[in-house]
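Omission of a single protein chain aside, the complex is shown with its protein chains in their original locations.
And now, chain A:
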Amino acid sequence: MSGNQHTERRVRPQAPGRLKHYMTVVLVLLLLWGSAVQTESTLSELIEGLPNVLDLIRQMFPPKWSYVRHITDAMLDTIRMALLGTTIGAIAALPVAVLSASNLTRTRWIYMPVRFLLNLVRTIPDLLMAAIFVAIFGLGPLPGIFALAVFSFGLIAKLTYEALETIDRGPLEAMTAVGANYLQLIAYSVIPQIQAHFASYVLYTFEINVRAAAILGLVGAGGIGLYYEVTLGYLEYNKTSVIILFTLAIVLIIDYLSSKLREKLL
C-alpha cells in the first residue's frame, strides 16, 4: 500500500484521555443523587403518584367549555397587564439604556453603576416582585402591572444598551458638527439607528410578559392566575383545563403575531 510510507514517517496522535468526561458524568450523577436525597424525592414516589396524575387528567376531560365566558374578562385583564407593564418598562428603559452604553455615556463611573443596577433588577424573579408589590399596593392588577414593568425595564434596557453599543458613530459625529446638543444628538443620530431593534425587544418582552402575567394571579396580582387557584381549590379540574387551554391558545397567537411583526422590523 502506498500509505505505508506515510504511516511510518508521521506519528499518529494519541486519542485524548476520556477521564475528564467520565469524571463529569460521575459528578453530575452525584449532584442529582444528592439533590434527590436532600429533597426526599424518590422515583417510587413518582410511580406511586402516577395513578393520581392519570386521575387528574381524567377529571380535566372533557373541559367545561362554557367556563370560557367567565374567564374572558380575566384573560383580557392579563393581556392588558402585560401591555401596560411592557409599555411602562420600555419607556423607563430607554434613558437608562443610553446611560449604560459606554459609547454614549463616556464616564465609567456612571455607566458601570447603572449596569450593576440593571443586573440587580433582572435577578429578582417576577413572581417575587409581584408578591412584594401586592404587599405594598394590595390585591389586584396594579401590583402585577408594576412587577411586569420592573421586569420589562430590566430586560429591555439590557438588550437596548447592547444594541446601542454597536451603532455607527458617523451620524453622531455629523450631528455634533451640525451643532446639535445632547438630546438632539440622541434624537437624530441614535434613535433612528436602534428604533427597529428597540421595537423588536419590546414585542419580545410583551410575549414573555403575557406568559408571566398568566401566573401572577397566584400571588393575588390580578389576571387569569387567580382562577387557577380558585378552580384547583374547589377541585373543579374540568374548569382548570379550560383555563390552561385558553391561556395556551392566547399565548400561541400572541407569540405568532409578535414574531411575524419582529421579522418585518429587522
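Following the convention adopted for this analysis, contacts are C-beta pairs under 8 Å (C-beta built on N, C-alpha and C of every residue); 3 or more make two chains touch, one makes a residue touch a chain; residues count from 1.
One rule holds for everything that comes next: contacts and distances are computed from a predicted model.
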Query raised in the report: For the chain omitted from this view, which of "DNA ligase (ATP)", "Ferrous iron transport protein A", "Sarcosine oxidase subunit alpha" or "Phosphonate ABC transporter ATP-binding protein" is its UniProt protein name?
Result: "Phosphonate ABC transporter ATP-binding protein"
Query raised in the report: Hey, which of A:T78, A:S100, A:T160 or A:S189 is the one touching the hidden chain?
Result: A:S189
Query raised in the report: Which one touches the absent chain: A:I110, A:V178, A:L235 or A:L257?
Result: A:V178
Report summary line: Against the hidden chain, chain A presents residues 168, 170-171, 173-181, 183-184, 187-189, 192-193, 195-196
